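Omission of a single protein chain aside, the complex is shown with its protein chains in their original locations.
Every chain is named by a letter (A, B, C and D) in the order it is written, and numbering of its residues begins at 1.
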Amino acid sequence: MMMEEIKTTIIDRIKLHFSDAVEKEFSYNRLDFSVKKETVPSILFYLKEEMGFKHLSHISCVDWLEEGEFEMIFILWSPEEKIKVFIHTRVDRSNPVMDNIDMIWRQANTYEREMKEMYGIQFTGLEAPEEFLLEDWNGPPPMRRDFDTEAYAAKTYWERPGREDALDVRETVEKRTGEVLPEFAKKYKR
Amino acid sequence: MSFDLKGTLKPLTALKQFGQKPHTLTNVPFIPREAADRYRGLHYNNLDECIGCGNCSTICQNQAIDMIPVDGIEGKNGDSGLRPRVDHGRCCWCGLCVDVCPTGSLSLTKDYVYVSEDANSFLWTPGVDNPEGDERVSFFSTKETSLNDLGRIPMPELEGMERIKSFAEVVLGYNEEQARAEASRCISCGLCTEACPEHMHIPEYINAIAGGNDEDAVRIIYDNNPLPEMCGKVCTRRCEDICAIAHRGDPIAIRWLKRYATETVENADLLKEIINPEIKEPNGFKVGIIGAGPSGLTAAYYLALKGFDCTIYEANSKAGGMTMYGIPRYRFPEDSLDKQIEYIQKIGVRIHFNTKVGKDISFGEIYHNYDAVFMGVGFPKPWTLGIEGEELHGSIQAVNFLYEINNGKKVDIGNKVIVIGGGNVAIDAARVSARLGADVTILYRRRVQDMPADWEEIEGAEAEGIHIISQAIPIQFHGDEKGHITTVEYLKAEMVPDEHGGRPKPIAIEGSNTVIEVTAVLGAIGQQGDYSFLEEEFDEKVKIERGRIVVNEKQETTLNKLFAGGDSANRIADAISAIADGYRAVKGIEELLMKGK
Amino acid sequence: MREKATTLYIGPQHPGITGNMMVRLKVEGDTIVKAATEVGYLHRSFEKLIEKRNWLQSFTLLCRFCVPEPDPVEESYARAVEMIEGREVPERAKYIRVLVLELARIGSYLLWYGGQSGSLGLYTVGQWSVGDRNYILDLFEALTGARVYHMYIWPGGVRRDFPKGFEKKVIDTMDYLEKRLDDYDDLMFDNAIFKKRTKGVGIIDKEKAVEWGVVGPPLRGCGIRSDIRIDDPYEIYDKLDFIVPVEEGGDIWTRALVRRQEIRQSIRIIRQVIDNIPGGEYYNKVPNPQKWALPKGDAYARTEAVRGEVGMYLSSDGSINPRRAHFKGAAYVHAITLLEHLLVGENLADVAAIMNSLGTCPPEIER
Amino acid sequence: MINDKNSQKIVDIIRNYARKHSLWILAYGTGCGAIELPPTMTSRYDAERLGVRGAATPRQADLLLITGYLTTKSLKRVIRVYEQMQDPKYVIGFGSCTINGGMYWDSYNTIKALDRYLPVDVYINGCMPRPEAVLSGFAKLQELIQDGKANGAKEYKENLKWYRDNQKKVITNWKMPEYNW
Partner (left out) sequence: MGEILQYTWGAIVSFVLAFFVGITYMGLSRIVTARVQNRIGPPWYQNFFDVFKLFSKDTSIHHGIMHHMGPAFMMVTAVMSLLIIPIFNGGSFFTNLNFHGDLIFLIYIMVFGPLGMALGAGQTGNPNSAIGVTRGLSQIVGFEIPWVMALVALMIQYKTTSIVDLMNIQAETGKWLMFTSPFAFIAAVLAMLGMFRYAPFDIVGAPQELASGPMSENGGKYLFVMMSSGAVFAFAKLTLYVDIFMGGANNLIILVVKTFILYMIPVLYGIVSPRYRTEQSVRFFWGWPTLFGLLAILQAAFL
């Protein structure tokens, strides 16, 4: 079967079973669906058991701070059809709760542990040790975009002194020529 | 109880290695091993080539590179005077700093061993602390591997032969996409601001354009230049000469980007809305300005913003001075400045057109009526060649020629024109003549590469079919019995190096006389000032040296409360330095008048 | 009678593991009854740092994801960027990339020889193979300018062209290696004790393998022909002639056999690349790195590394910084859920060997 | 006449000579640097020539190699390991990360300057230092030992409070036995 036909079949079947799925096609062997977060476990289960997407390639999370949402991406791979499907879903940033899917794929447990720690997303019914990568961490979930790692590092870890005499090239030239940069232009400095 | 005989004995064959030569490198660590030819080891910086642009410091994701002053290196035009110092407690030897170095001065060497018990000793300046690294350079960037965008986005232009059919503007201007792409080439080092006489905030407005904020770009440009459209079209752009990228490739098209930014604003009302200048309450002082050239307009604009009451007296019917009347329309269309002049008038500057000082109004009147006077009168009078036959009919001064043409008058030049000179005026005259249908030849004393005109102009001229005869010194014009010029006689010249280290001088070769037939000759070897409007009482007080009014760093002349700028006061004699003069004069005037307040 | 269970910690720093990772074991005698992986010793938050760096600066961090074989990570990132941007890669660059990837594969397998045999106490193979790996690293040094952190494959192509005489050097090294591989076989694969130690140890169930997320040589060691180079071909792998070796069994031994054959396939690929490499450009230059912005979009690029699937999920919001760069390494699955499952019931003495055969790479898990 | 001072000196010279030629390393392989250690220890570079060999436990080791960045979680273990080692003991810091943070200067989870937390005798430049540089580092340390200048451990003992304060500043949950010599 050609890749296009396979894709059409998949889209048809998914749309039949999951009315909220919005598809987006990409070139070659990629196919995206956006679904509501409640649909995620069932669509994943359906894809795995009914459509041969046996391999869970990846689970990722993106913080869209400005939109107040987390985007979660599940990437599945079908070893038979050689096609990958992306499942996108959005989770409210202020109340990030997701369904746990580690009964579908055991290894999802690890991803969920990480996301819980790094983004503060709660997975209902996730059984795992509290800490994953961090130890004795008491700041906000560090991968959230509003956490400023540079400021944290500067505050927490001592830095070797001796570099305070560095000059800014632009300012040096400015000073020499007597140029006065207006306040509003400063944000365009490199 | 099976026994795997093969499996037991076969491994024993490994013991044969006992007799083989060991693979160990015994010299290590006592004699360092030579690294590969491309090895990324410790840094080396060629301090003479380095221009201190700080691009290495910007690209470094580890913030390992600081720019620091180094003994023995002074900042100058095109060199910040700073040199990179590398914190080897941060460096990851990725070599990105090398790949982005616009001059290629920074490189990595084959040295890789540095061991110390002192943690603070890992902070050192390449090239200063390892001058011997020169010979061990291994990882360097070339034009080919450089990460800088070396190629300029080509400016859309009319086709060469299409151009000479009319006076339509040759340069079409960038569209948005092109402008963004061109602006993205900039590495924002800001060295160009030093070359700019007006010290415009170049990297900032380019960054604004690159980031898609054209309005901010306009606002930044207007911060110290009220005539960006003029600069955007005809600036001599010293900034581009020293552009960091120009060391390897084409400089950023700073001028075109400025032009793009100003062109995004459609009319004066919008301009005012975007810039939204803060105009101070009128402070009661009146300033008179002679000449609505770049310097005069600049002074008027910023003085007006500061609450001064400004009046400009302009001899012609349009503002812009030499840019308006000396530059042909295909480079600088007539309506170019309308929007800006209108805007300047909108914020309260009065301009009296067609009012020639010395004829329509006396200088004395102005001087006595105003609290301060700024004078930007330019260089209206051409130099003459001073050779035989110059008075012949058909021997025309290029400046006058351009003035007439720009005023819409006709000048009869026939079909075979010689232009003498190598400056922008000469090229302009030649290209205008070509548009009038003449076959044009330029005679220039030195070589083509010595021509002071913009290279783009020269290329443009050549594209339009204009011949250039270099190393040619005209010695005589011959005319017919009607007093009309017929031929030009010139000598070939050879270039002799100057013993004082200046640029080579052309020396005429005896007997190499050549004669060309012509219908007209346009002389373009320079202009001079005309200060005849100064009445006697002032004439003595205003000190003039070698044709130029002497001013101090605040543009103040030797006459009290008289300020001067533009061609008549500075040697560079281009629009942007005139603007700079005007801008400086504003400060001088403000200081003079507001002293007590 | 049940013996009392002892808790034993393997790690965090332990001669048996590359990198820092801890496995908390409950042992009864020498038999493991429970295993729990504890990671986090190497977490330096690359992904957070990448969000602060621009698209080109990020590239320098990538090779640090997994130290023994950094190039597939660079490759995945480069390809993900190219997917988002739609940037074309010159043909020559594709060949060079494949060459680099395969050299890296060989180098990594040579290190694995050392690890696998060393974890069973056969240090001589390790001394040879890790020593011979230096010849691969010498090639890298000549090509990329660094031994380990090549930082060579980047968006748009590769960083530099071949140096002079490089092709010959590659072929010479391959000739040498092929000779040496026979020595390794004599000592390692023909070794009765090695067979005894590896056969039937750490068996992965073939039926469950795909679901468990097993990839790479461990999956092929279960008898499943799965290789991204074939299944989801990238660069020029679809033009090359090579075999994906498969062995039935699912234990350490079959995984080792797969790797042993793969290293020879890699040599074969390298010879083909050197024979067929076209001329021309090697780099489709990216714009000024300071202002290089990618269009909005996302991409997931996967590369077959020695450990299995190495993927990079990139999300761009249209700015000059990546919105999110999420790296997935095979060890992320292998060394946690799979390892915890496999270790139960095994002998304590086999822990290091099992971890090695799964391609455990802690820096890849923790990033 | 042999006076005590001179004999002590001679003993020191002999002792330092033996110490210098017998460095048993305990590598804390934090990712990066660990990758150049196998080549250093194997046939091509063969550190054993210099008397350097691996030790399996901290009790037996003389030399702690910190081969790169340290996360706070690792730092806690490293301190413990260092304190378990027996005098005389030395520390070598590998690469940029141990000097001033290296690539991870803005990471929330890694320390920047190792010498705030442990006394470091020798730093090796590089990211990562290649085996030649590592061997040079060993050679440098040997030099220092011979001259009696590698006194990191002594310094640690003398300034324990300062070190401890720094350590506790980054390790929020200090649940370790105190230094127990």
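Keep this in mind: contacts are C-beta pairs under 8 Å (C-beta built on N, C-alpha and C of every residue); 3 or more make two chains touch, one makes a residue touch a chain.
Predicted model only: the values in this text are computed from it and were never measured.
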Displayed chains contacting the withheld chain: B, C, D
Contact with the hidden chain (one of D:Q86, D:N159 or D:T172): D:Q86
Residue of C:I50, C:L122, C:L339 or C:I365 in touch with the missing chain, whole complex considered: C:L122
Selected residue (touches chain absent from view) among B:L15, B:M161 or B:V496: B:L15
For subunit C, residues in touch with the removed chain: 6-8, 10, 14-16, 27, 29-30, 117-124, 127-128, 131, 187, 191, 193-194, 196-197, 347-353
Footprint left on subunit B by the chain that the document does not show: 1, 3, 11-12, 14-15, 17-18, 20, 22-24, 26
Subunit D, residues in touch with the chain not shown (by the definition above): 14-15, 17-19, 21-22, 24, 42-43, 46, 48-49, 51, 53-62, 84-88, 180-181
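One rule holds for everything that comes next: only the chains that are shown with their structure count from here on.
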Centre-of-Cα separation between subunit C and subunit B, whole angstrom: 53
Centroid distance [mean C-alpha coordinates] between subunit C and subunit A, Å: 23
Computed distance of Cα centres, subunit D from subunit B, in Å: 57
Residue list for subunit D, restricted to those that touch at least two other chains: 43-45, 73, 99-101, 103, 105-110, 113, 127, 130
Residue numbers of subunit B (touch at least two other chains): 23, 58, 61, 87, 89, 92-93, 119, 187-188, 207
Touching residues on subunit D, where the partner in the complex is subunit C: 26-32, 34-36, 38-39, 42-45, 54, 56, 69, 71, 73-74, 77, 81, 103-104, 106-110, 127-128, 130
Complex contact set, residues of subunit B against subunit C: 4, 6-8, 10-11, 13-14, 17, 23, 35-40, 55, 58-59, 61, 92-96, 99-100, 108, 138-139, 145, 147-149, 181, 183-188, 207, 210
Parts of subunit B lying in touch with subunit A, wherever the complex brings them together: 52-54, 57-58, 66-69, 75, 80-82, 85, 87, 89, 119-120, 123, 187-191, 193-194, 199, 201, 203-205, 207-208, 211, 216, 219-220, 223
